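The structure that follows is given in the form of structure tokens.
A single protein chain has been omitted; all remaining protein chains appear in their positions.
Each chain gets a letter, A, B, C and D, in the order it is written, and its residues are counted from 1.
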Amino acid sequence: MLRYLSGRAEKAGSPPGSLVHIGPEAARPTEVTVTCYSPSELTERVVDSADECPVAPEAGGVTWVAVRGLENTALIEDLGGRYDLHSLVLEDVLDTGHLPKVEEYEGYTYMVARVFTAGAGGLVSEQVSLILLPGVVISLEEGRGFDVLTSVRDRLHAGRGRMRRMSADYLFYALLDAIVDSFFIALEALGEHIEELEDDVVERPSPELLRHIHEVKRELFEVRRATWPMRDAVSRLERDAGGLVSEDIEPFLRDVYDHTIQVVETTETFREILLAVQDTYLSSVSNRMNEIMKVLTIIATIFIPLTFIAGVYGMNFKHMPEIAQPWGYPVVLGLMTTVATIMVVYFRRRRWL
Amino acid sequence: MLRYLSGRAEKAGSPPGSLVHIGPEAARPTEVTVTCYSPSELTERVVDSADECPVAPEAGGVTWVAVRGLENTALIEDLGGRYDLHSLVLEDVLDTGHLPKVEEYEGYTYMVARVFTAGAGGLVSEQVSLILLPGVVISLEEGRGFDVLTSVRDRLHAGRGRMRRMSADYLFYALLDAIVDSFFIALEALGEHIEELEDDVVERPSPELLRHIHEVKRELFEVRRATWPMRDAVSRLERDAGGLVSEDIEPFLRDVYDHTIQVVETTETFREILLAVQDTYLSSVSNRMNEIMKVLTIIATIFIPLTFIAGVYGMNFKHMPEIAQPWGYPVVLGLMTTVATIMVVYFRRRRWL
Amino acid sequence: MLRYLSGRAEKAGSPPGSLVHIGPEAARPTEVTVTCYSPSELTERVVDSADECPVAPEAGGVTWVAVRGLENTALIEDLGGRYDLHSLVLEDVLDTGHLPKVEEYEGYTYMVARVFTAGAGGLVSEQVSLILLPGVVISLEEGRGFDVLTSVRDRLHAGRGRMRRMSADYLFYALLDAIVDSFFIALEALGEHIEELEDDVVERPSPELLRHIHEVKRELFEVRRATWPMRDAVSRLERDAGGLVSEDIEPFLRDVYDHTIQVVETTETFREILLAVQDTYLSSVSNRMNEIMKVLTIIATIFIPLTFIAGVYGMNFKHMPEIAQPWGYPVVLGLMTTVATIMVVYFRRRRWL
Amino acid sequence: MLRYLSGRAEKAGSPPGSLVHIGPEAARPTEVTVTCYSPSELTERVVDSADECPVAPEAGGVTWVAVRGLENTALIEDLGGRYDLHSLVLEDVLDTGHLPKVEEYEGYTYMVARVFTAGAGGLVSEQVSLILLPGVVISLEEGRGFDVLTSVRDRLHAGRGRMRRMSADYLFYALLDAIVDSFFIALEALGEHIEELEDDVVERPSPELLRHIHEVKRELFEVRRATWPMRDAVSRLERDAGGLVSEDIEPFLRDVYDHTIQVVETTETFREILLAVQDTYLSSVSNRMNEIMKVLTIIATIFIPLTFIAGVYGMNFKHMPEIAQPWGYPVVLGLMTTVATIMVVYFRRRRWL
Partner (left out) sequence: MLRYLSGRAEKAGSPPGSLVHIGPEAARPTEVTVTCYSPSELTERVVDSADECPVAPEAGGVTWVAVRGLENTALIEDLGGRYDLHSLVLEDVLDTGHLPKVEEYEGYTYMVARVFTAGAGGLVSEQVSLILLPGVVISLEEGRGFDVLTSVRDRLHAGRGRMRRMSADYLFYALLDAIVDSFFIALEALGEHIEELEDDVVERPSPELLRHIHEVKRELFEVRRATWPMRDAVSRLERDAGGLVSEDIEPFLRDVYDHTIQVVETTETFREILLAVQDTYLSSVSNRMNEIMKVLTIIATIFIPLTFIAGVYGMNFKHMPEIAQPWGYPVVLGLMTTVATIMVVYFRRRRWL
């Protein structure tokens, strides 16, 4: 939960703009893949230094510089130099606790988003940075979870659809779309978890459930936190259409915007359901407890007067006329049965039993 | 509840703009009905291919292309081609988890809305898309519930009122109005359900009630979720009046807007009532439980001292002077009665009984 | 509570703009009173048809067409024709479930408001429509409760103050002011009810109280619902000042606006008080219950060890030395007294008793 | 709590603009003090009629007409006539249930504010009206509580600081500042009350506490209600700077604005603390109750099995071999001790005791 802070406090005091990777341990070494494509051809290679990245693509071509793993800060700094990026952009790329945002810089647009992948131990969230330059898109991922941008790469290789015919802003959009799609996968995982909780609350309510509910709530909260500012970011991109983002892309951005809102709405629905599950759990626990206590108390209540009657005839008075009669014992036993029966009938009538 | 997501996650990764029907199983095969009318005449036929749909109606006439059932994606794609619709519009038509929205495209206006019909198993919600072109209105329904647009068709056939004399934007409005009217039917069904809950909570409170309350709450939540964005959508249509939507239609749109707000407000009222029902239920359960436990505890409390007295005279001491007296037994019985009476009177006085 | 819906669902499907009275049974037959006045004279008569209503008043004069009872839809339709009102306006007048709103039409301004009167069975709410034309004001009431516009008529007849000297927009304002004043009467009735609840919660808390609280809450909610949109409606009137509403009326509208806000604020205060009353009730119920259970449990707890001691000496062992001693019985009785005393003292010390 | 309504309902129906004093009984007769000052001199006198108030001060001078006590409505009406005030302004001055607001009129600015003074029985709130004309400031107070404007008068008399050198708008500001300062005194009184509650909840929790919490909550609510609209009112004054309010005064108004926000924020903090106190109280009550019930139940639980054992050997069977043995009694006593010890140890282990 302290993920969003990790490293922050240590960095406090260092000069602003200094390049330090802030975030959990880097999961993988930095790998830079450069993909150049035009409607007719596509080349892809893994490069070792920023110098190998083409600054401007050939006419009609698009270059995608995909960076996975943020360990090699030197390489990223070189990349920043090569494409003339502001030092704060580089700092933001490396500080992986950012909320989604879009920033317009002279000559390029910088976007930060969060991506969710559902792993064994719950949702894994990582930061993805997208930079749109004329003819070039740079993507930078932490590379801790599943690679959500793979689908875009696959479509580029396949060469089907409009993908290869369109310019760099369409690639930018396609990456954004893949990112937002990752939210649906995350939500589906959460949705399944919630459905299990819904079943469990009816079939086997246990104190564990409450903990699970809180866990899912927290994950929902994270998804919501990461989606909410996406709305503003995407609508900002949409509004600024006309610059690097061409107007043809506008309907596509509007589509991404709609999906983002769908995600937010779904988290809202899930939250409502979780609240209902929690309500149901608490109420079923208290019902069950009440039921138990009621039955136990009724048992005790029936026997206490009987025990009293037995106690009366256990007294050692010399002169207790009933004691000596042969009918004494059966009559008292009968009395006891009657009292018990009356009580049971009474409790039944009042629907206590 | 996961309806809004179904299929989404599977589609994640496929190229944007690809036509896949996302939603629950199509309930019916696709059926396209083309209705052409003018003040003087009306023709209606079911067509099998998009080519049979007139692109532009005759002067003064209006064409309504009504599609029910979204199974036949090929046919819908053809239709999109014939009327030159953006691929994202077609994608949205088929992805039936959208929230209401209005989008202006070059030459046409696209609107998505949700329709509610009250079935046996609760509310059924489906997506309706409306597309307004010059002289043409295309409506696309999932066709899972009751056909809410029937009333518009009936009025067209009847030829009464202003229906046949007005242009395509009035048809567009009339369809929208029928959609919003469907909400009132849904709300009335919910309202009846809520009234039953209000009676039940007084007459036969049971743990079931809580589950019912949560169900109705969730349905209300769905209605609200589908109505809330309608407000913005309709007010956007209203603001843009002057283009495809003529200014004569403005007061009618304002009317639809008012109805939408009435729906939202009614869901709000229903929610308040449900909260009160829930409050009443929880408080009545706890009152009942308290009442039971109190009576049971009082019974036990009265007999425990009596049993103690009996216990004292059940002791086997050789030298217990009372034991041997003839008045011993009746005096102790009298003592017990007195103690019991005092306790009952005391509990009555303190209003515990 | 379903008042806002009644009839709506039945109407769904009928052509928009059709004149049907939607609302509870009309309480009274339609009565139309036409009042024409100028600073110097005033005439008033009840008319039977719309034709008797003057379309334009004489120079310097004002005409007030007051309709009470909405049963006679034909008459109201005629009236609409005579003053050239949009069919949707007439529809809104008859559909008595509207929230307050103001609509500007070509040549007239239409306002819907709700009025509250406190009857024996709680608040009665009805819809009042006001239409401002040049020199003419039309008011249309359901006529189910107390006539809140009487005071305006009385002032007109009295001829005192600025009432008769001012133009139609002042009459419009005066009616609006009378409507908002009706809210204060309703709130005062609610306020008295709330004060009773405040007393009851201290003096005779009963489960009934909770039901009463919910009832008052719901009435408050209705008042708030009807007042909240009044703010926007009045401020819209204020902003549009300069047309039919002259600028002289602006400060008066601002005054109405202030009163509306006062009503909203008062409902807010009342809600806070009700929440406190509810809190106090629930906490007092639980305190009382706890107190009872504690005392009962303490009684049982004191006697159980004593009964155990008695039980020990009720055992039939042959060799129990104490049994045969003459001091056995008094010593055991003493022991019991001691144990009981110690327990009572201990419970007192720990403030349990 | 119904203070804000008192008199309102009675007035409903009277013509708007009629001068009636609405509010609790006037606490003091009306007193009008006229203070005229310039940098060099200051004169002050109590006047009996509005005619004695200078309409326009001498060049460079400022006139402050201070009215305390609103009983003499005739005098206030005269004053209104003399300074040409709108009848609605006079009505608002006398209707002491207003929320803070600022209204610009032709030639003067009217402001209503609420003032709080902490009396023995809690906070006393009264309405203060300020009217700024060229060179003249009129202040009208109810005069029920402590005179919060005294400090301004004292500073004027002392003649120190910039007070006497500045124009009428500075006096207006100084009065406003004194009003806002009164809130801090009220908050300090509330703060002390809250600190007492914080101590009490730990040292002597009692059901009274809950009532006190609700009382303080309600007072906080009143302060907040009276401060919240002050923000808008002051920021409106600030924005309109340039007219009667000169631009030099702008930073001072901004300062008042800041203080207002501080008050709102402090009420917010106090509310949080009260919620925590309430939480702590409820939780401590339930803890205490649980503790008591647990101990009592444990005592009963330990003795019930022992009593059973005693019961067994109290049975009168002829053939119970243990009964006749000399070791029978001590062995059973030992058994009882063992059972009791085991139970106590077990309860200790599970930390139930």
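One rule holds for everything that comes next: contacts are C-beta pairs under 8 Å (C-beta built on N, C-alpha and C of every residue); 3 or more make two chains touch, one makes a residue touch a chain.
All values derive from a computational prediction rather than experimental measurement.
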Visible contact partners (per top-of-document touch definition) of the missing chain: A, D
Absent-chain contact - pick from A:Val124, A:Leu282 or A:Leu353: A:Leu282
Full-complex contact with the absent chain, from A:Val20, A:Val55 or A:Leu296: A:Leu296
Absent-chain contact - pick from D:Pro39, D:Pro54 or D:Gly191: D:Gly191
Hidden partner interface residues of subunit D, rising order: 150-151, 154-155, 160-163, 173-174, 177-178, 181-182, 184-185, 187-188, 191, 195, 251-252, 254-255, 258, 261-262, 265-266, 268-269, 272-273, 276, 279-280, 283-284, 287, 290, 293-294, 297-298, 300-301, 304-305, 307-308, 311-312, 314-320, 352
Positions on subunit A where the hidden chain makes contact: 1-2, 4-5, 8-9, 11-18, 86, 88, 91-92, 97-99, 101, 103, 105, 207, 210-211, 214, 217-218, 221, 225, 282, 285, 289, 292-293, 296-297, 299-300, 303-304, 306-307, 310-311, 313-316, 320, 322-326, 328-329, 332-333, 336
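Here is the rule we go by: only the chains that are shown with their structure count from here on.
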Partner chains that subunit C and subunit D have in common: none
Shared interface numbering between subunit C and subunit B [over half = same, under half = different]: different
Rotation angle superposing subunit B onto its copy subunit D by C-alpha atoms, nearest 5 degrees: 145
Whole-Å gap between the CA centroids of subunit A and subunit D: 42
Where subunit C touches two or more other chains at once, by residue number: 293, 297, 300, 304, 307, 311, 314-316, 320
Every chain pair meeting the contact rule: A-B, B-C, C-D
